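Not every chain is included here, but those present sit where they belong.
By letter and in written order, the chains are A and B; residue numbering begins at 1 in each of them.
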Amino acid sequence: MKSLTRRLTLNITERMEFVNITPDVQDAVRDSAVEEGLCLVNAMHITASVFINDDEPGLHRDYKKWLEELAPFDPSPQRYHHNRTGEDNADAHHKRQIMGREVVVAITGGQLDFGPWEQIFYGEFDGRRTKRVLVKIIGE
Amino acid sequence: MKSLTRRLTLNITERMEFVNITPDVQDAVRDSAVEEGLCLVNAMHITASVFINDDEPGLHRDYKKWLEELAPFDPSPQRYHHNRTGEDNADAHHKRQIMGREVVVAITGGQLDFGPWEQIFYGEFDGRRTKRVLVKIIGE
């Protein structure tokens, strides 16, 4: 069994933003020399997501508006008890649960086994500091 | 290490529908001859889900109503920017994020290691065309 572990570093200047990390994951798959296996990609932070969807700016704008409706940013300690700890990012912990922590992608013939429009995104909900994504590959 | 890759094809005539694909996944597990391992099942389309829950028609009706409330179908470009691209399926991209892209199920003793009521469903949110599900199994 082969394995590869890689950490990607992201610096998002916005509070909420989505970044296409597919090329970085493809590089890791190539470097692993795994032909058949599984590739886990997860946010290493609990106010961020990794998800697969479309690389279409209008859709990303829709997601941001929708997530803001489902879990509004509100630094006050009234709406969110979490913000009584001195944090202001309770909303980000909620948004992350909607969009998910991780994806697992099949590797077939040495490539990410994607459907026609699948792209991997890092979703930041509490940006303006350095964050990391973990890529873990196992297979043969 | 053994591996198996299988693509299931689905043709859903409704816009939104859930299909129990557990027997197809069980067939793939049997054909893989994997005794101990992991089985990834994912939608290959970004307006569809694979999820595990109960095979109960009333619950599925509840899910559809709930998803329609959380992310209503609206082909107009006013509610969803994504629909300015000529698509009408922005709602389906949102519903899919709630229900998830994929499940990973343990294989133990050559069987899907399920709890008492777990069944695997394909969730279609933009049907009336051919879609695919990927089953990837690794183990020994």
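Throughout what follows, contacts are C-beta pairs under 8 Å (C-beta built on N, C-alpha and C of every residue); 3 or more make two chains touch, one makes a residue touch a chain.
Please read these numbers as outputs of a predicted model, since none were measured by experiment.
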Problem - Assembly size in copies, with 2 chains present - result: 3
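Basically, only the chains that are shown with their structure count from here on.
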Exercise for the section: Indicate the whole-number Å distance between the mean C-alpha point of chain A and the mean C-alpha point of chain B. Expected result: 20
Completion exercise
Counting only contacts in the complex, chain A reaches chain B at residues 1, 36-38, 51-54, 56-59, 61-63, 66, 70, 98-100, 103-106, 108, 113-118, 138-140
Practice task
Spell out the residues on chain B that touch chain A in their complex, using ranges where they run on.
Solution key: 1, 3, 5, 38, 40, 42-46, 70-71, 80-85, 90, 93-94, 96-98, 100-102, 104, 132, 134, 136, 138
